[in-house]
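Note that this complex is displayed minus one protein chain, with the remaining chains in position.
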Amino acid sequence: MLHTRPRVALFVTCLVDLHRPTVGFAAIRLLEQAGCQVEVPRAQTCCGQPAYNAGDRATARDLAAGILDAFSGYDYVVVPSGSCGGMISHHFAGLFDNDPQQRTRAETLQAKTFELVAFLADVLKVNTVPGVYQGTATYHDSCSGLRELGIKQQPRALLASVSGLTLTEMAEPEICCGFGGTFCVKYPDISTRMVSDKTKDIAATGADTLLAGDMGCLLNMAGRLKRENSPIRVRHIAEVLAGMTNDVPPIGEGRS
Amino acid sequence: MTPPSPGKDAILGAIRRGLKRSPLPDDQQLGLRARLAAHPRHLIPARGQLPRPEQVALFLRNVEKEFGTTARIATLSDVPSAIADYLAANNLPTDFAIAPHPELEAIDWTLRPLLTRRPGRAQPTDQVCLTHGYAAVAETGTLMLPGSPHRPTTLNLLGDTAIVVLRASRIVGFMEAAWDLIRAENHDSTTGGFMPRNIMWVTGPSRSADIESTLELGAHGPRRLHVVLIDDDPAALLTDDPTTLT
Partner (left out) sequence: MLATSPAFKQNVKGALADVALQKALAFTRPNFSGKRTAAVANLPEFEQLRDVGRDIKNHALANLDFYLETWAGNVEKSGGTVHWCSTADDARAAVLAICQRVGARTVTKGKSMISEELGINDHLEKYGIEPVETDLGEYILQLRREPPSHIIAPAFHLNREDWEESFRASHTDLPDDRVFGERRDILTEAREKLREKFLAADVGITGANFLIAETGSSVIVTNEGNGDLTQTLPKVHIVLASIEKVLPTLEDACTFLRLLARSATGQDMSVYTTFSTGARRPADLDGPDEYHVVLIDNGRSAMIGTEFQEMLRCIRCAACMNHCPVYFTVGGHAYGWVYPGPMGSVLTPSLIGVDKAGHLPNASTFCGQCESVCPVKIPLPKLMRHWREREFERHLTPQTMRTNLAIWAWFARRPAAWRLATRIAAWTLGRLGRKRGKFRTLPFASGWTDGRDLPAPEGDTFFARYARQQRDNQA
């Protein structure tokens, strides 16, 4: 039982910042309603994955060092993304193999960094959320969240507590959607095929809504669904859990 | 005395450069030799570690799972009728190649005079081959068939049908226990050790799924594998009345 309000720093992620701020505000609402004091360090840009996965370790290290500085001193760091959360919590320490002091700081940060839904369910033991949502949703398991962070049952458990929402599963929710960061523009043929296979699976569920915890995957899948003229509504899970779906149209849809 | 080998020096040198060291010092080599001599076992699945009756039953179930067939008989003297019955039931010829194993030669084959045995290695024309099982592993339904003058390897391979006569007492729970048997029992005069030229571990008849991922039996090896099990192990027999078990 937490006797004082945990001090949580929100790592917004560059895609939420640039593309869909509502997700960041939904995260804040969920964390505050669960009893956290939330701050958003201003000196944050990107977790560095694009550089890291492109082989540019130097840039990745610089960005990680900046994050170590900006996010020190909090009880927890929470991230509305499995891939950015995984980058910080699993890959930062390895960037400082030659610098024992930084490495220790990175390990400390790693231990207190969590993806949003995992944090709510596993650390704060939240089991109901304020959200209400009329619809049938299917949930895509983003790769890093699933395989690096073990996020599988938590989003489903929290979605089950959203009144009005029915959950239905894809045949293969765990298969990669084909985003992979720069992969989707370096190997567009392969990526388009992978995301088309995924949207076929999504459509076959009969769901009217697609949810996931990673903006990269969501932009990729929403983009393909819209190209296919699909009416399926795509949202980040945080928007639904926080009951903020009236604040912003689904991803890829205009304001009517 | 083996001649110096520049190839060997090059490869070992390259490996040592990668490992950033010279040949291992004597004490470390001693440690590794001790590990070899002790040949320690690692994690062994619980699956095959059962009481004897269940172990034998597991072995037979696994053979059948892998598309083999089985028959259970009381003693060696029942072998000829078991063979005759099997060949008749499958419409197979009554002549077969047979391993020149003393136990098989000691059987009274006159009980089934229509069976024609040809002891020795298998020939390409043999349709049925019968060999003697050295041991078997319950965990996977696998027969251990070390090649020897008494157990020519070709008997496992050339015929369309392979029959193996196996004593239940030679079924062990897991492969490591089978290795222990041959370590203890076999002496190979060529190496001074226990390994024969070849040990085939056989699990079911030959198969392939190469054609449109569809399983077919009898790719190059035998299409049928039949195990005739001799119940020579009283501990492996279930008594009918469970209340009499002590």
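Residue numbering begins at 1 within each chain, and the chains themselves are lettered A and B in the order written.
Criterion: a residue touches a chain if its C-beta (ideal position, glycine included) is under 8 Å from a C-beta of that chain, and two chains touch if they have at least 3 such contacts.
What you are looking at is a predicted structure, and each value in this text was computed from that prediction instead of being measured.
**Q** Which is it among A:18, A:111, A:132 or A:204 that touches the chain not included here?
**A** Looking across A:18, A:111, A:132 or A:204, the contact with the absent chain belongs to A:18.
**Q** Using the document's definition of touch, tell me which of A:6, A:173 or A:223 contacts the absent chain.
**A** Final answer for the missing-chain contact: A:223.
**Q** Sort through A:54, A:111, A:132 or A:204 and give me the one touching the missing partner chain.
**A** The single option touching the absent chain is A:54.
**Q** Touching the missing chain, which residues of subunit A?
**A** On the subunit A side, contact with the omitted chain comes from 12, 14, 16-22, 24-25, 40, 42-46, 48, 50-57, 59, 62-63, 66, 143-144, 147-148, 175-176, 178-195, 197, 219-220, 222-224, 226-227, 248-249, 251-255.
**Q** For review purposes, identify every residue of subunit B that touches the missing chain, sorted by number.
**A** That gives, for subunit B, the contact residues 2, 5, 7-8, 10-12, 14-20, 23-24, 29, 32, 35-36, 39-47, 62, 66, 100, 120-122, 124, 139-142, 147-149, 152-154, 156-158, 174-176, 179, 188-193, 195-214, 216, 218-222.
Throughout what follows, only the chains that are shown with their structure count from here on.
**Q** What's the distance between the Cα centroids of subunit A and subunit B, rounded to whole Å?
**A** 54
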